[in-house]
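A single protein chain has been omitted; all remaining protein chains appear in their positions.
Chain lettering (A and B) follows the sequence in which the chains are written, and residue indices restart at 1 in each chain.
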Amino acid sequence: MEEYKKIKEARRKWEEKTVDKVISRFPERKEIFVTGSDIPVDRAYSPESFDEERWLDEVGFPGEYPFTRGVQPTMYRGRFWTMRQYAGFGTAEESNRRYKYLLEQGQTGLSVAFDLPTQIGYDSDDAMSVGEVGKVGVAIDTLKDMEILFEGIPLDKVSTSMTINAPASVLLAMYIVVGEKQGVSRDQLRGTIQNDILKEYIARGTYIFPPEPSMRLITNIFEFCSKEVPKWNTISISGYHIREAGSTAVQEVAFTIADGMEYVKTAVRAGLDVDQFADRLSFFFNAHNDLLEEVAKYRAARRIWATLMKEKFLAKSSKSMMLRFHTQTGGSTLTAQQPDNNIVRVAIQTLAAVLGGTQSLHTNSRDEALALPTEDSVRIALRTQQIVAHESGVANTVDPLAGSYYVEALTSRIYNEAMDYIEKIEEMGGMVKAIEKGYIQKEIQDAAYRYQKDVEKGDRIVVGVNKFTIKEEAPRDLLKVDPALRDLQVKKLARTKAERDNEAVKKALKALEDAAAKPDVNLMPLIIDAVREYASLGEICNILREVYGEYKESIVL
Amino acid sequence: MSKRKLRILIAKPGLDGHDRGAKYVARALKDEGYEVIYTGIRQTPESIVRTALQEDVDFVGLSLLSGAHNELFPRIVDLLRENDAADIIVFGGGVIPEEDIPFLKEKGVRAVFTPGTPIQEIVDFIESKRDERNQ
Partner (left out) sequence: MTELARDIIGGKIRAIARGISLVENNIKGREELIDALFPHTGKAQVWGITGPPGAGKSTLADLLISCERDRGRKVAVVAVDPSSPFTGGALLGDRLRMQSHAEDDGVFIRSMASRGHLGGVSGATLDAVKVLDAAGFDTIIVETIGVGQTEVDIIELTDLVLLVLVPGMGDEIQAMKAGVMEIGDIFVINKSDKEGAEKLRTEVEYVLGFKYAGEKEKMNPVCLVSAKMKKGLDHLRNEMERLYGQLEESGELREKRKERIRKELLRIFSLKIHELLDRKMDFYNNVGEWAEMIYNKDVKPYHFINERLRFFLKKESE
């Protein structure tokens, strides 16, 4: 206490004497300094900015509640984070080749990107799919494609993350059946499905059904996996896309965790015990350029989740309170101008994620703002992680920035502001209600608009875009997806449909349709039966569309 | 006489849900004094063209990030032409590699704005076409 008084006094003197004198002759660059998310930043931080008496409650030690400093006591001293590059494009054959290449290069987990028709539950031959087949990921119509995708990759040896949401249960079902055919039992499968529909309504747009049936599908997966596929991460609650849509760091944390709470509530309502599924929930965050703000963001997120799980949901197992997360460097921070600069941005973001204690990381490739990344740029991105891991030294101690007055102050600030949001959302009746009202979308859009205006006015500098620009040659050698791919995929689908047992397909789909209308049946086993008979993704989703209807976005501008 | 109000349709063809850019442009153009109509995501070329016709817009701005622009943008230009509306000026934006731009222009997309384009550049483009629209 005495100590703080002295420091406070010293600080006052410093400001009056030393600082004022300098400022009167050399004014600072700006009147106010703010973080990437508009949080005001002081000139310098000192011990009194962070109340050290709360240290044990709010910061503590790694691997212990409230997990501000990390979910494991040893973190990267035990094992590095999983380096996991998101990849997939074109046909299953091409993607399969890319996966094998990445595994040979030392990547430790697979991450599958699907094309948009797959993500929205349309087959490649659907009219809605024109122009989109194989564009942003691999096209999957039936189990056949999935068999090809993982051909020669033993599913008991890799962990696979699949970016799939609305039709997550269908893709998971296909993965399970591919495992069956390889002789790998369900309890050996490791991986993650994104399965986070709420952020699709908020930010990413690949929804199919309205919230209620969507939440039911998700709960079905929780329940099924807790019994049958225990090592599977059943959801990756994603702030990544919320941030990409233009949110602030605080909003990213707040809205993602509010989404998480909604899933927990729904599952509990459906009769599941918190500790039965909560340890399988994982998170997915963005990494932007404001290094220290990002580190504080991850730390605050962990503390919020732990607090809520313990105090609100009365979880008993400490595993249920741990926020484990995957990180991807921020796609929207990449510039099409001077693309090599992106390598540097990604390096900073990598540091942010690692200093923030991520469990796995995808680093973007420098050319991602332009097109699909080439093999060369994917390798540089992976090497960036390897350099941070092996050369930078930041992985040698756990949570190295703890105790930085600035980082601790920011962590508290983000914690408080995010909690305010979460409270407000709770008052509205939870996340589904807040989304239907358009509240969340509006908050994000306003932040995005402000940010963009700042860039346009030059109040925020983006190197190579609104300052330090040069005349550039158009980049060459970008990877392109062959437009003829759709025909290929359509033919493959037609062949599969001709070869399968169509009576069995019909029966399986009928059984699914009947079950879908009954609220207390778990649909997972029925979906597995249908995909095993090579029912297509589109056929399955269309059945569900008929029963559940489609979601219409409530747009706010 | 004040200038005639120009009407602009901002549309998202294709399946990608990344509407940050489209919404920004819609809102910024409103702030610049234009009357703006925004379609929402996942619009087919047919519905975009019908909307453009019914709303009697001067411009159609297309935003697409999935890479399907080479298929979808020209389709929209063609459909406008088939409906006797070749005069409506089409421009595009989103993740569009520089090397695709000549092809799109040849197909009748009058301008392509890649990420990072200041809104003023779009405004300048619109204003430079005002006389053409007033004919």
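Heads up, the rule we're going with is that a contact is a pair of C-beta atoms (placed from the backbone, for glycine too) under 8 Å apart; a residue touches a chain by one contact, two chains touch by 3 or more.
Remember, predicted model here, so these are calculated numbers, not experimental data.
The chain we do not see here touches A, B in the full complex.
Listed by residue number, the positions of chain A touching the unshown chain are 552, 555, 557. With the whole complex as reference, residues 4-5, 7, 26-27, 29-40, 43-44, 46-47, 50-51, 53-56, 83-85 of chain B touch the missing chain.
In this section, only the chains that are shown with their structure count from here on.
Contact residues on chain B toward chain A in their complex (touch as defined above): 14-20, 23-24, 26-28, 38, 40-42, 44, 66-68, 70-72, 95, 97-99, 114-116, 118-120.
Considering their complex, residues 116-117, 119-120, 122, 127-132, 135-136, 200, 203-206, 244-246, 332, 335-337, 369-372, 445, 448-449, 452, 456, 462, 465-466, 474-476, 478, 481, 483, 553, 555, 557 of chain A touch chain B.
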